[in-house]
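All protein chains but one are shown at their positions in the complex.
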Amino acid sequence: MTASGNPTRQVSIRYFAWLREKTGRSEETVEIGPGILTISDLVTWLRSRGPEYEAAFASPGTVRAAIDMTHVKSDAKISGAREIAFFPPVTGG
Amino acid sequence: MTASGNPTRQVSIRYFAWLREKTGRSEETVEIGPGILTISDLVTWLRSRGPEYEAAFASPGTVRAAIDMTHVKSDAKISGAREIAFFPPVTGG
Amino acid sequence: MSVSVEEKDFDISAEINALTLGNTGIGAVATFIGKVRGEAHGNKLQSMTLEHYPGMTEAELSDIEQEAVMRFHLSASRIVHRIGPLQPGENIVLVITCAAHRSDAFAACEFLMDYLKTRAPFWKKETGVTGEGRWVDARECDEAALTRWLKPA
Partner (left out) sequence: MSVSVEEKDFDISAEINALTLGNTGIGAVATFIGKVRGEAHGNKLQSMTLEHYPGMTEAELSDIEQEAVMRFHLSASRIVHRIGPLQPGENIVLVITCAAHRSDAFAACEFLMDYLKTRAPFWKKETGVTGEGRWVDARECDEAALTRWLKPA
């Protein structure tokens, strides 16, 4: 819907449980390009950033995501997101 | 199954909740004749003993019985019973 | 596995500790507390008095508890039921069920309450604020609740 030519923008990304361990970080702020529209796009881009990301996202089916602290599916649009989180299926209780 | 000519025998009868209030007693020992074989027979006989019993057993469908502390139906045989109890449907919990 | 019928109030923390201490096979503890409400069928209550059939009560509760332990693979369980006069807000009954997993603990706790409500020989008499007494009627929905336990889970 938005006009093309979006500048890159900053988004905060958080990792929990074994995604935190595999990526080696719990939080980072990244610059993402205008071509990255959905959670899936973001995962694909993150995997290209290095072997630790490649390992963390090797089985995308076991990774869950949240945008601004709300559960979302992998096809969710990330426009406007301030904080995106990746984590395994939850195991509390 | 037993031979006829059974002597009368003693049985302890207990009354709870409004059956206790209506009969005016919580426990009594009665002599019951050989023709009284079931809980129903016993109720019929008790009702003949006076207006307080008549009032207590006026609606037999609302009276429950136990023989020796086990719930029974109105057609249960009372031979061998040491203690028979009458009470309304239970309302604990 | 134990059953108590008593006038005094119970201490849920102490009861749970007694059941679970040292048993690390327990992953789930379900409990239920029944309390005296301040109003019933639109009538304000002053108090409620619980009568029971000593001996039969304990026998019925023990039978029900034994059935629950077998059916739901309980690690431990406990039933405490109070008798005598009780005020609105006071506790009436405590049921605790302990199992490895929550589905068994929950099902057993509901099973125990459903059977207790329809089998254990307790009777409640309400005293209204104007002093009039009324024996509580059995509820048909309590009898109906039993039917779900007829088929094995």
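Each chain gets a letter, A, B and C, in the order it is written, and its residues are counted from 1.
Everything that follows uses one rule, which is that a residue touches a chain if its C-beta (ideal position, glycine included) is under 8 Å from a C-beta of that chain, and two chains touch if they have at least 3 such contacts.
These numbers were taken from a predicted model, which means no experiment stands behind them.
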Discussion item. Need the list of shown chains touched by the one chain that isn't shown.
Written reply: A, C
Practice prompt. Tell me which residue among C:G25, C:P54, C:G84 or C:G133 touches the hidden chain in the full complex.
Written response: C:G25
Worksheet item: If you put the missing chain back, which residues of subunit A would it touch?
Response: 14, 16-18, 20, 66, 69-71, 85, 87-93
Worksheet item: In the complete complex, which positions of subunit C touch the hidden chain?
Response: 11-13, 16, 20-39, 88-89, 100, 102-103, 105-106, 109-110, 113, 145
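We take it that only the chains that are shown with their structure count from here on.
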Fill in: Inter-centroid spacing, subunit B versus subunit A (mean Cα positions, whole Å)
75
Item to complete: Round to the nearest whole Å and give the separation of the Cα centres of subunit A and subunit C.
Response: 49
Worksheet entry | Touching two or more other chains - residue numbers and ranges from subunit C | none
Worksheet entry | Touching two or more other chains - residue numbers and ranges from subunit B | none
